[in-house]
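For this depiction, one protein chain was excluded, whereas all remaining protein chains were kept in their positions.
The first chain written gets the first letter, and so on, giving A and B; residue counts start at 1 in each chain.
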Amino acid sequence: MTTVFQQLINGLSLGSIYALLALGYTMVYGIIKLINFAHGDIYMLGAFWGYYTINFWHFNFIFALLSAMVVCAAAGVVIEYFAYRPLRHAPRITALITAIGVSYFLENGMSYLYGADTRNFPQVIKQVNYDLWGVRVSNIQILILVTACLLMVLLQLIIKKTKMGRAMRAVSVDPDAAELVGININRTISFTFALGSSMAGAAGVLIGLYYNSIDPLMGMTPGIKAFVAAVVGGIGSVPGASLGGFLIGLLETAVQSLGFSAYKDAAVYLVLIIILLVLPAGIFGKNVKEKV
Amino acid sequence: MTTLLNVEDLIKNFGGLTAVSDVNMHLNDDELVALIGPNGAGKTTLFNLLTGVIVPSSGSITFRGSDGLIPLNGMKAYKIANLGMARTFQNIRLFKELTVLDNVLIAMTANYRENFVQSVFRLPKFYKTEARIRQEAIELLKIFDMQDDLDQLAKNLPYGTQRRLEIVRGLATKPKILFLDEPAAGMNPEETADLTRLIQQVQHDFHITVLLIEHDMSLVMNLASRIYVLDHGSLLAEGTPKEIQNNDAVIKAYLGEEA
Partner (left out) sequence: MKANLKYNICWLILMVAGFYLMNALILVGVIDSFLENMVVTIGINIILAVGLNLVIGFAGQFSLGHAGFMAVGAYATSIMISKTPTAGVFYLSIIVGVIIAIIAALIVGIPTLRLRGDYLAIATMGAAEIIRIIINNMKMTNGPSGMFNIPQFATWPVVYIMVCVTTIIVVNFIHSRGGRAALAVREDEIAADSMGINVFKWKLAAFVIGAATAAVAGSMQASYVQTIAPNNFNIMESIAILIIVVLGGVGSITGSFVAATILGIVDAALQSFGALRMVIYALVLILIMIFKPSGIMGAKELSFKRLFNPKSRKAGAKS
């Protein structure tokens, strides 16, 4: 029983990282139908920002987290402006290839400028382990879970309660109609990128703290997993992305703890395929049928 | 005259909404029947049910095949098409990026065979088959005066020609029944008159049954031997053009708006 709870805690910590990343995928996909391949690399930028500011500018955790969110938001907006905006009306596969190009650019640019080696993330918060009825929980795990949940609630509030959030929802349903009623499409899309990228930045700092090591290619695999999480949850759906993230995190830790760690990625993809076959638009996605 | 297609107690619900309720109708060999009704009456939904695009909630559709009656309920659309039912679409659905000739050749897919080895290694048999079906397609296009547009992309054709190409494409499948969904929509009176003649000629020459949805009353009254009137998903009346024109319920529900 304790191992189950232990794995549950580990799974939720990992899952909250995936969930934060998945939010960015789902929001961007919802609004411009683009799989933003570079999203995982924004997360890498966040981790590196945290690494440098903590090491060289001696930022504390909160400050590093918030500044990483701001910097990543800016990076997201700049990338959208230069790489995706010119392709707004191009075939979608073209925009996808551009996103892959941006991803390569960020990964290799970072490797070129700062070297490809793995670095140790500074221990800005000293790890303390608590023993709760035999289950080992670290303060960092709690911090990750709490921060992630706070951010998700905040995001949900922004989307549901603010004017900008309403604009985002409108553009994702019908950009042309949204424009007709006076919504500034470009600004709304920029805002979406800013919001999604800031979540990725936060996830980057949190993962640095959790795993202690960062490198320029760290965004690749979690990026793809987070996208899978967004698809499982129903791409375009914010609660879906959170749920998908936690599901994938839990699944991975479960498979690992059963001794099949070599197959943990395979299990994730298998579950993805099965869910899509049963629910072709994910758990919370709406399956839109074409009208004849 | 024998019944080719028979529809009994057909019902289609979308959630709580009944789009088609208790429709009974039949189509005989070699006749031209019209289906009319106000907007939103469920005409296109009925077409979609008959051609297998959507599955009925209950009721039965039977088709008289070469060897007995075949129930069509729940059958896949392509299988229904292969039994001998072709259609056009209200909002034209041509293969836009392909040429006129390819649009017609595609519709003939089920009517000829080419095996993989023949086509991939370009054996003489392949060229023979290709030449034959190409000739067939061109003959068909000639009837509709489109033999000069073979290499045009479908999307570049004028609107009226696109509608005609949809009919050619339907005919290319060698149907027993052709369903035409508002073939004259968006056409000017002259084009409509041309189309009326063409439909008549096709129905006569190919010996097929035509079921036609149309809002243009002059076209319907000129062409149809029988008319079904659909309103709010159920049949309001059935009869010859003359009977329909004098039917009080129809006048009230439908023609009344125009009178």
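Going forward, a contact is a pair of C-beta atoms (placed from the backbone, for glycine too) under 8 Å apart; a residue touches a chain by one contact, two chains touch by 3 or more.
The model shown is predicted, which means the values in this text are computed figures rather than measured ones.
When the full complex is examined, the chain removed from view is found to touch A, B. Check B:93, B:204 or B:242 against the missing chain and you find that the one touching it is B:93.
Here one chain is not drawn; of B:151, B:190 or B:248, the residue touching it is B:151. For subunit A, the residues touching the absent chain in the complete assembly are 29, 33, 35, 83, 86-87, 90-91, 93-98, 100-105, 107-109, 111-112, 116, 220, 224, 227-228, 231, 235, 262-263, 265-266, 268-270, 272-273, 276-277, 280-281, 290, 292. Touching residues on subunit B toward the chain that is not drawn are 51, 53, 76-78, 81-82, 86-87, 89, 93-98, 102, 105-107, 109-110, 112-114, 116, 119-122, 126-127, 130-131, 151-153, 156, 169, 173.
Just so it is clear, only the chains that are shown with their structure count from here on.
With centres defined as mean CA coordinates, subunit B is found 49 Å away from subunit A.
Within the complex, the subunit A residues that touch subunit B are 292. Within the complex formed with subunit A, the subunit B residues making contact are 44, 48, 53-54, 89.
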